[in-house]
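One protein chain is absent from this view; the other protein chains keep their places.
== chain A ==
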Amino acid sequence: MGADTRDTCVRTGPGSAFLVSRTREDTRLRSLLDRLRTALVARRPSFPVRYGVATLAVGAIALLRWALFAEFAPWFLFTPGVVVVALLLGGGAGLWATGLATACAGIVLLAVPPLGALSLIQVVASTIFAATTAGLVGVVVALRHALIEAEASRAALARSAAAAEEREAFVTSVLASSTDCIKVLDLDGRLTFMSEGGQQVMEVSDFNAIRGCPWPDFWTGQGHQEAVAALTEARAGRARSFVGRACTMRGTSKWWHVAVSPIRNPDGTFDRILSVSRDITALRESEEERDRFVRLAETSTDFIGMAQTDGRIFYLNDAARRMVGLDGTDLTALTIADFFPPEQVATVAGEVLPAVDRDGHWSGELTLRHFRTGALIPVLSSLFPVTDSEGAIVGTGTVTRDFRARKAAEEELRLLNGELAHRLKNVLAVVQSVTRQTLRNASDLGRASEDLSARLVALGTATDVLTNASWRSADLRELTARSLAPHGEIGTRIRLDGPDLTLQPQVAVALALALHELATNAAKYGSLSNDAGRVEVSWQVQGEGNGEGAEARFRLEWREQGGPPVAPPTRRGFGSTLIERSLRSYFGGTAGIDYRPDGLVFVMDARLSDAALVRDEA
């Protein structure tokens, strides 16, 4: 930089410097030029004024010169006047003044000898005066034009400087007010400038602390790779952008959208790179939050839908489409009414939707209609107004739960309750019957009480076995073992022998009671009344029943051995009556007790299908 220039480093913004230099002469000349400017350029006089002033000036000089010098030096003083006239009023006025001055001098010359005429020498001298003065006017005019041009270019320079300053200030304020982080990097990716707004969003307290630091180092992981790649692209002259997560200088983690591009000079070359980062954290978080809500609705197993205020549907989640059979159907043609059977439409239009308008909410049971099958779907529905971001109601929303399973469960429970009540009443009726028959046949109250207790226990045992199989069947071995267990050890005193067989539920109670009566009788009078006797309980299935007319039969035998000698009872009580009569009835076959002297034998014979659940044989 030369000694005659001074540097003005105008700091228009961090890292942005503009260099302006001017000559010192320019400054010194300024006051004179400023004065001349008004005379020469700004207020150029009109033609009569110019020539009038020139005439007056020359006249005044002529009078002054005459007063001072009379006939002596007739051209004296005119030249400076003409020069000033030419300088101030232009070339035309200068030449006019030259002519006048020559004429005035000529008038003076007429007053010196030879009087009344001009000598040759005087004519020559006058001509020389006129010529040199005219030449001087030419020089002055040239100077005048130069001055005018200089002023014009100076003014233009001042204007452009002012414009540049204004532009500069504008760019500065834009940079400062932008909330984007605008950075200038050198070709090595080092930070050379960061905008004021950028320093705020990046939480930079002192830019000098990070000036010159490699910009990609502010990124970690994937972001670092993206930043390096973007720099590489910019160095190759191409713009590139990416989205990444990076921390501010104070460690606040934020999402950024980053655009990196070369800063081109007018000739297309570049030696700096622009990096603009925008904080998109809020946007990103609201997007993520919105995404979560969308997923919540989409993956819900409840029916979620929205309709416009005119009833047209604009959203249904997958569960809703599945529930009413609308997979892949265009929703826009549907209205709320299409989802309900005709008898429900009036309820929805007349009660539900008005309640939503009035109370802001409605919930209750409704019935939807399946679009393909027409099947009715009981649902528990909640409806509410849907508003836009300003709070204006734009439609109606619903969360609706499929109530079919619940309804079915309720119905099942109702049936189960009914069935339970039915069974309970049947059991009570059986108890009533057993009680009455016990009392009817009892010889005394004490005996009746004893018998009744034991029979109710047997009834309970049968009920246990049935309950285990949900009243659908009863395993014969289990029923036999449990009914007889109170009367003697199963396996030693009482032996059971027979195939696996599942009894019909309705015969189980009677068989349990019959076995109880047989065992009670055996304990009192038969083979279980001493220490040696035994009871063999055996059952068989005879015949396969697969041929026509030859049905499989079920045969059960109760055989007592080793007891005291048997005599037929003198009176047939409830026990034997029940055994024979009820088993015949329940099993639809024959049943009889044979009081053999060596031991009581009971034989029952029935169709297998009347006694047992016949399983499909493989």
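Here is the rule we go by: a contact is a pair of C-beta atoms (placed from the backbone, for glycine too) under 8 Å apart; a residue touches a chain by one contact, two chains touch by 3 or more; residues count from 1.
Here is the rule we go by: contacts and distances are computed from a predicted model.
Chosen from "Hydrogenase", "Response regulator", "Glutamine ABC transporter ATP-binding protein" or "Sulfite reductase", the protein name that UniProt gives for the omitted chain reads "Response regulator". The chain that is not drawn here is touched, among residues A:L136, A:I210, A:M306 or A:V430, by A:V430. Touching the chain that is not shown, out of A:R238, A:R440, A:K524 or A:R596: A:R440 (per the contact rule at the top). For chain A, the residues touching the chain absent from view are 418, 421-423, 425-426, 428-434, 436-437, 440, 506, 509-510, 513, 577-578, 581-582, 585-586.
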